[in-house]
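Only a single protein chain was left out; the remaining protein chains are all shown in position.
Up next is chain A:
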Amino acid sequence: MRCPRLRPGDRVRVLSPASFPDQAWADHVMDTLAGWGLRPELGKHALDRHGFLAGTDRDRLADLNDALRDPGVRAVVTAMGGAGAYRIVDGLDLAAVRADPKPIVGFSDITNLHLALWAATGLAGVHGCVGPGGRTDESCRRLLFDTEPITLHADPSPVTVAGRATGVLVGGSVGAVSNFLGAGLPRLDGVILCLEGPQNPHFDRLLWGMLRAGVLAGIRGFAIGDLPGLDPDVDRPGPDQAVTVIRERLGGLGVPILGGLPFGHRTDQICLPLGVTATMDTHAGTLTVESPVY
């Protein structure tokens, strides 16, 4: 379910559904959005602090649902990932999302929101963030305002398995994807699964669980972003390193894998549409994705 594109003058809400940013970073995100001609508003609880969370579950959820229900708010931009979005995914106002779809921008822990909303409503969104500048901001702005597809170019990668595939692009943070196993993750039939994440000592058991649960049946391909342990210079990678895990768990599934894509936990990631059709081509080294907006 794609969303109406943004236009200059639109209101957008900046929120913290997981951990909190500092004031300076929130200001910077707001300034960046204002620079695109938008009217950014900071959520009521976006700077709250409650342990590592940006306020209580109730307040973070209220901020999010308030933005989803407000017909004048045309996008939700998350200021931070961190931890905690998974705590509020069962309280999202799905009726409001279906009635008035609007894109959510975020990655890392915010992948939990993308997955919950895609599984329930098919909502499209943007994997990425606003604020780092460069091609990150430029790609994000483009995905929110323009209806053209975006193409990402992959670097050579030791996990690439040759082929071409088309499917709905779903995923993001490996840890967040695994949060939905047995808890709302549908079978990923017809999906290209994109995966990225910071250092995770349990990467193997996460993929093991997904295979054992059968959710990868019917999958079309895998698009791999930044994962520690994909360094092509390592001669003999250990059993828990991402290169070994991906090769052993996913390499034999008979679908293409495109590694080396520039998305994930890096300073210059390119933002990626989610919940829309993508085509990956390992020969060309490209992942081309429809715009999340129309």
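Note that in this section contacts are C-beta pairs under 8 Å (C-beta built on N, C-alpha and C of every residue); 3 or more make two chains touch, one makes a residue touch a chain; residues count from 1.
Going forward, contacts and distances are computed from a predicted model.
Per its UniProt record, the hidden chain corresponds to "LD-carboxypeptidase" from the list "Tripartite tricarboxylate transporter TctB family protein", "YdbS-like PH domain-containing protein", "LD-carboxypeptidase" or "Osmoprotectant transport system permease protein". Note on the undisplayed chain: of the listed residues A:Pro17, A:Pro40, A:Gly55 or A:Gly82, the one touching it is A:Gly82. Check A:Gly9, A:Pro201 or A:Gly252 against the missing chain and you find that the one touching it is A:Pro201.
Among A:Arg7, A:His153, A:Arg212 or A:Arg266, only A:Arg212 touches the chain left out of the display.
Considering the full assembly, A:Gly175 is the residue among A:Gly43, A:Pro103, A:Gly175 or A:Pro256 that touches the omitted chain. Chain A residues in contact with the hidden partner, per the touch definition given at the top, are 19, 49, 51-52, 82-84, 86-87, 89-90, 175, 178-179, 181-185, 200-202, 204-206, 208-210, 212-213, 215.
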